[in-house]
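Every protein chain but one is kept in place in this view of the complex.
So, chain A:
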Amino acid sequence: MSSLLLRHVKLTHPQVALMLQYQVRADASTASAAAVSNKSIVQTSPVVLDNRKPPPPLDAERMRMHPRIGNREIVGYGLKGKPEYFDLVMFPCPSIRWEADTPAIAALRNKEKGDWKQLSVEEKKQLYRASFRQTFAEFTAATGLWKWAVGWTLIVLAGLILGYDGWRRIVYNFDRPDSFSEEKLKKQMQYHIAARQGPMRTFSVKWDYETGKARGKNKYWITSYQTIDAIT
C-alpha cells in the first residue's frame, strides 16, 4: 500500500509512520479475529499481536505499545509501568521479555513446565537470554569510562589555565608599580633592618649590625641586596 502511494506522492516521514500504524492496526484486528478459530498459531511477524492467546481487547494502550515492543510478552510492571526493557540494578525484573517467543523458545518454555533438573545448562542459558538481555555481571562490569573522564577533565583544565595566562598577559600589560623597582625595594629593606624588624626569624636576626652585612649560611633572602648600606 505504502509503495503504491509513494510512487505518486511525496510523503513526509510522520505521514508514512501514521499510514503504517494504521495498517498495523488493521492487520492486528484481522489477526486477532483469525486467532479465535485457531488458538495454537505461532506468528513470527514482529508487528502482529499476541500469539497463542485469546484475542485481547484492542484498547488504545495496547495498540500504541505493541508496534514498539513487537511480539514480546509483557510479564510485569517493571520500572514505570511502561512496557520497556531495562537492565537495571535497582529493578532486576523489567516489564517485558527481551525476546519474542520464537517456536524454539516456545518449545523450551513447554519443557520448562516440567522438571527443571531435566533442563541442560545450555537450555537454561537460552531461556535466560530469551527473558533478559544481559546478566548482572555484564551490565555492572566496569566500562573504564573514568579514564576518559579524568583525561578530558585534565585537558580542559590545562586549556583553561593556559588560556587565562595568555589573556592576562595581553590585558594586564601596564608597567609594574615603581615600588617594585630595585632601589625602592632596597630602601624598604634598609628601613626594615633599621627598625629592627623580624627579630625572631626574618630581618634583624640575620643582620650583623656590627659589620653591616648579612650573616648566617642562608643568605638567599638578601643575595641581591648585599650592597645595602644599613642605616644603623
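To be clear about the criterion, a residue touches a chain if its C-beta (ideal position, glycine included) is under 8 Å from a C-beta of that chain, and two chains touch if they have at least 3 such contacts; residues count from 1.
The rule is simple: contacts and distances are computed from a predicted model.
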Absent chain [UniProt protein name; select from "GPI transamidase component GAA1", "Ras-related protein RABB1c", "Cytochrome c oxidase subunit 5A, mitochondrial" or "Nucleolar protein 14"]: "Cytochrome c oxidase subunit 5A, mitochondrial"
Residue touching the undisplayed chain, where the options are A:Ala107, A:Ala141 or A:Val205: A:Ala141
Full-complex contact with the absent chain, from A:Pro92, A:Gly166 or A:Gly212: A:Pro92
Of A:Val24, A:Ala130 or A:Ile193, the one touching the omitted chain in the full complex: A:Ala130
Residue numbers in chain A that touch the chain omitted from display: 75-78, 89-93, 95, 109, 112-113, 115-119, 121, 124-125, 127-128, 130-132, 134-138, 140-141
